[in-house]
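The complex is shown incomplete by one protein chain, all other protein chains being positioned as in the whole.
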Amino acid sequence: MKSINFLKKAWTGVIEFIAMHQIPIMIILIIIVTAFPFLTTNKYFLRISTLCLINIVLGLALNLVQGYMGQMSFATVAFFGIGAYAGALSVMRLGLPSLAAMVFGMVTAAGFGFLIALPTLKLKGYYLSIVTMGFCEIIRIVEMNWQELTRGSLGIMNIPSVTIFGNKLKSGRANYIIALIILVIVTILIKNLVNSNFGLSLKSIRDDDSAAETMGINIVHIKRVNFIISAAICGFVGAFYAQYVTFIHPSSFTSAVSQEYIVMIIFGGLGSIPGTFLGCIILTVLPELMRGLLQYRLLIYGALMVIMMNFMPGGLLGNLDLKLIRKKILDRRKKTERKGGGGE
Amino acid sequence: MNANLVVTGLTQKFGGLTALNDVNMEVRFGEIVGVIGPNGAGKTTLFNIITGVYQPTAGTIMLNEKKINGLKKYEITRLGFARTFQNIRLFKQMSVLDNVMMGMCCRSKASIFDNLFNTPKKRREEKLQEQKALEILETMGLLDYKYDSPASLPYGEQRRLEIARAMATDATILLLDEPAAGMNEQETADLLITVSKLRDSGYTIILIEHDMKFVMNVCDRLYVLNHGELICAGTPGEVKTNPDVINAYLGKEEEE
Amino acid sequence: GCGEKKEETSSGDAGTSEGTEAAGNAEGTVKIALYGPLTGNNAQYGLTYQATLNALCEKVNSEGGINGRNVEVVVYDDKNDPKEALNVANLIVSDPEVVAVIGSQTSSPTLAAAPVFEEAGIPMITPQASHVDITPTGDHIFSISCLATFEGGVIAQRMIADGYKKVAAIYANDDYGLNIIERWKTDVTEAGLEIVDVEEYISGQTSDFTPLLSKIKEAGAEAVYIVPSYADTAMICTQMGQLDMDIQKYACSMCYTDAFLEAAGEASEGTKVCNFIYPETTDETFIALKKLLNEKTDMENIDVYATNSHDAFMLLVDAMKEVGTDGDAIVKWLSNVKDWPGACGPITFDETRHPEKQLFWFQVEDGAFTYIGQ
Amino acid sequence: MSILSVKDLKVRYGGIQALRGISLDVNEGEIITLIGANGAGKSTLMNSIMGLVPKAAGKITFKGEDITKKETRKIVKSGVILAPEARHIFPGFTVKDNLMLGGYFGSTSENEKELETVFTLFPILKERIHQMGGTLSGGEQQMLAIGRAMMAKPKVLMLDEPSLGLAPLIITDIFKLFGRIREMGVTIILVEQNARMALKTADRCYVIESGRIVTEDTAENLLRSDTVVKAYLG
Partner (left out) sequence: MFLQQIVNGLTIGSTYALVAIGYSLVFGVLRLINFANGAEYMLGAYFIYVLMMRFGASAPLAVPLAVITLGAVGYVVDFVGLRRLRKKNAPRMSALISTLGVGTFIENAIQIWVGTETKAFPNFLNFGKITIGKTIISGTQIFIFITCILLMLAVSFVVYKTKIGKSMLAVSQDQMCAKLMGIDVSLVITLTFVAAAMLACISGVLVGSYYQNIDTNMSFIVGMKTFAAAVLGGVGSLPGAVLGGLIVGLAESIGASYISAGYRDAIAFAILIIVLLVKPSGIFGKNNVDKM
């Protein structure tokens, strides 16, 4: 009992410390992760860490819809896939340069996002979930069947690697850095977004949508824009992913994979950016660490999921709002100062 | 003086039930108008229609001679209406301050790009919003709770927070549904002062309340509904002595 | 071609890793990596590989290993998923002790991972993947299996020879099915047969074939080529029975397994199945392998998964016995093998780095396969 | 004889100490009322008697039996009934179904009879008998919540702000009703913001401030006490 209390206190202490020193901590972290690929030559580490970065981006995009808007969506991976295919095809058939292909992937995914958001966002709760799941399946089935375009289940191979200023970046290191840059930009954008009026509107829709609408929020519009932003992010990384792995296949874009992302962000904590980071990293690395367990791997993974939820139902950092904590601490300090000043 | 809000021939049917029947009503700028009546008389329904939750079966609602029924909920709010709810509906996972700031979102001038890129314009706006939100919290006496979760607030404070949130939408007309419910007499008295102050600072207020002491003291005029029909309208003094009203609503044994 | 484009870092990697291996590991074990589905829906195949290789590995080591060095098989799971396969491939190439790779079972995880091995200069032999695009990845990539198109042609010939006029086919639109069906269609049409219906479906998520079968029935086919693996074929046979469809069935080599007979039961009667293995064969390699696996594992009848993984492994072992553990040397040796004694016939890699093989025909009679010719 | 007694009850919500050691005794057949400012802990006290919130310390006995750790359902079965704050009616059930669920342990015929009593009290509920609970007006829901609690034929009836949202006429009615129910031998614990009304009906009263009982006296005395009048009666 006492030790638990102590742990809790230590935990709040750590969180408060982080909340108060966000910017220096961010800088140190960015330096560490930027330096990482120069410290190792191990391709596998690079591959897994690049995957982590990509997964975090997808997790953040999903979190925007699920954590902040409160709608479980299976469409993340569909948009990711659309971006990947659009990116790959635009490089291979249209000869677009890499960055243009990523933008193309982003626009295509956003377009699809717009299309399905148009009618479906009037739906709520599980009704929306199932529609996104259906959408994900439909997209995958199209990828499977439209063989002239996508080569169906043969997958698209030999996708040219990312090219920047005419240089092909084939090494894991270069791709890692690009993924990192994408992640940093996406994180900043999403952080801005959720800390703005737009973010407030999203959260209020999550908590009580009719009340939100009565408070003057055009919920359909906000939901749609949010959905499209999320889709666009997924599409962008999708196009990058295609050029990074150089081989894409419909089986990577199923609703089962979407489910994995849902698990990641719930595990990390819905509606929390650091939570998404943590959840995505842990659940990308953990299965890799458990490789040695062979067929027992997923068995244990399932059990861990149950145990984790039982002990931390809100996820690791559910609804952790560093900004709010920071404000609270500053407020507390101000008060004590004032009291102290009054005493003198 | 011109009437600001004019309700004519308002009728609302739910299946076989007529919740409102041919209700006419006028609210003038700067007034506090009370709507009273027995339980199930249709008061909340009236609010729901004005704020666009229901589309009325018949009748019109005009604001400054412009028809507003048929508009969407959020459009009506942007015209300057804001309301509180009989069953408190705060945003439970947001802090008290955010609950208030959220009310200002509908007036935000920042585009989605301003929000995404955290432009100076957005930052300036946000700063102003926060300042204003803190002011509103201060008026409602909620400043100490600003970073708390609304669920942990006592019931009475939650009602005040609802009013604060409504004020934040920059409304000119506040619709308060039983603002004093669940408050003790002291708190009701405080609320009375707050509401009067709001009127003085330029709000038009329509309120539903069962606490007669409160209603009689704060309202300029009263409308009384019974079974969806308007049975009486007038100053508190007139209404208090109207036999129909006494029969249907107040009861005879007014002791105090 | 690919070798020249290699970036500095990666070729540097390969260099150092081989350097350390040559210096520090001369007396140590030789690692051969196996990756394949050990979990998920195709796990049985991956597990067969694993069991076969383990048995063989033990045998090779007990007979003195590779010039005195022990062989070790390191196993990785790819869940039959291209994404996982890529992870695994990177994991394998980052282990400097791995000399050669065997994997995977189907084409997409193989396709996904092959470029990684090619780039790292590690020879890879896939026991099963038969897609035409696999070996063109680079000259380090070999396959023990015939090109998928080969089987399509053989089955078409059989149908033609059996004298059917109206034929139909049902296939899963996976890499295997897509490859095979094109060849079959061309061959059959060239011979003047009428294709009355070709039905495709998505593998792995279809268990109800009645709509497709009803269509084939309606189209009046006399014979049907059932392309997919034994499980789906069994289900198709059963459902054909339920629909009273009395049509000659042709099935692929993957169906030559007891599991198929068991799963399809009576409905499998009369089905013609082709196979690379002729069980009464007198081939020494095959008999030795069967004996070994009967002893060391619970496999009774050995299938192509066992024979092909055997071939892949033993080819690598033989290569290393002769030319050591250098990747390029192994590749060179493999390219030059001639009539190497494989478990289903001699192996010679042609310019596509696939071998050519012979197919045998069987028909299901009274719940057993009966040989009906080559 | 005290039918329900609470000893040194402490309740915590996370970091907030909602009850800091409450003790009270309720005698059979009396009406007691709890008054206190918003957030004093009145609802928390009732909820913890019902076993709805975990207790940090303390003991609750009903008819001499320890019910501190009992499940809510068993407490309900033994006759302690709560009409909770904020109504909590079942929005997807009709008025009738809501009421019938109130008599969960009773037989159907008993419930039908009881139903009639509730309807004579709140005639409007009879008019709305097939309407969904969720679409009722606020006051109608409140009547439904009170009616539903009565359906259970309680031995101890706890009412958390029963007058919330009710029209004045109805309020006088229900307070009269409480008198009548008491006559039938039912013990009533009442939490009210309308303290004057409550004190007039009640026998005894506890005043709660920030999770502690600060005053305990007969209702008559308190009505005359200056401090209480000043603090709670305005």
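All chains are identified by letter, namely A, B, C and D, in their written order; residue positions are counted from 1 within each chain.
Methods note: a residue touches a chain if its C-beta (ideal position, glycine included) is under 8 Å from a C-beta of that chain, and two chains touch if they have at least 3 such contacts.
Given the structure is predicted, the values throughout are model-derived calculations rather than measurements.
Undergrad: For the chain not shown, which residue from A:Phe135, A:Tyr176, A:Phe227 or A:Phe253 touches it across the whole complex?
TA: With A:Phe135, A:Tyr176, A:Phe227 or A:Phe253 as choices, the missing chain is touched by A:Phe135.
Undergrad: Considering the whole complex, which of C:Val132, C:Ile195, C:Ala259 or C:Met299 touches the chain not shown?
TA: Counting the whole complex, the residue in contact with the absent chain is C:Ala259.
Undergrad: Pick out which of D:Leu4, D:Met50 or D:Ile171 touches the chain that's been left out of the picture.
TA: D:Met50
Undergrad: In the full complex, which bits of subunit C touch the chain not displayed? Write them out.
TA: 39-44, 47, 173, 199-202, 204-208, 210-212, 214-215, 217-218, 230-231, 234-235, 238-239, 242-244, 259, 262-265
Undergrad: I need the residue numbers on subunit A that touch the omitted chain, in ascending order.
TA: Within subunit A, the residues touching the omitted chain are 72, 119-120, 122-124, 126-127, 129-131, 133-135, 137-138, 141-142, 144-145, 210-211, 214, 255-256, 259, 262-263, 266-267, 270, 295-296, 298-299, 301-306, 308-310, 313-315, 318.
Undergrad: Considering the whole complex rather than only what is displayed, give the residues of subunit D touching the chain that is not shown.
TA: 50, 52, 71-73, 76-77, 81-82, 84, 88-93, 97, 100-102, 104-105, 132, 134-135, 148, 152
To be clear about the criterion, only the chains that are shown with their structure count from here on.
Undergrad: Moving only from a chain to one it touches, give the least number of moves from subunit B to subunit D.
TA: Tracing touching chains, the least step count from subunit B to subunit D comes to 1.
Undergrad: Centre to centre, by mean C-alpha position, how many angstrom separate subunit A and subunit B?
TA: 40
Undergrad: Touching two or more other chains, which residues of subunit B qualify?
TA: As it turns out, subunit B has no residue touching two or more other chains.
Undergrad: Going by the touch rule set out above, what shape does the chain contact graph take here: line, ring, star, complete or other?
TA: Basically the chains just string along in a line.
Undergrad: Residue numbers of subunit A touching subunit C in their complex, please.
TA: The contact residues of subunit A facing subunit C are 41-48, 51, 141, 144-145, 147, 152-155, 157-158, 168, 170-173, 245-247, 249, 251-252, 288, 291, 294-295, 297-298.
Undergrad: Looking at the complex, which residues from subunit B come into contact with subunit D?
TA: 14, 17, 37-41, 43-45, 86-88, 152-157, 178, 181-189, 210, 212, 248-251, 253
Undergrad: Which stretch or stretches of subunit A touch subunit B in the complex?
TA: It comes out as residues 189, 192-193, 196-201, 203-204, 206-208, 210-219, 225, 229, 271, 319, 324, 327-328, 331.
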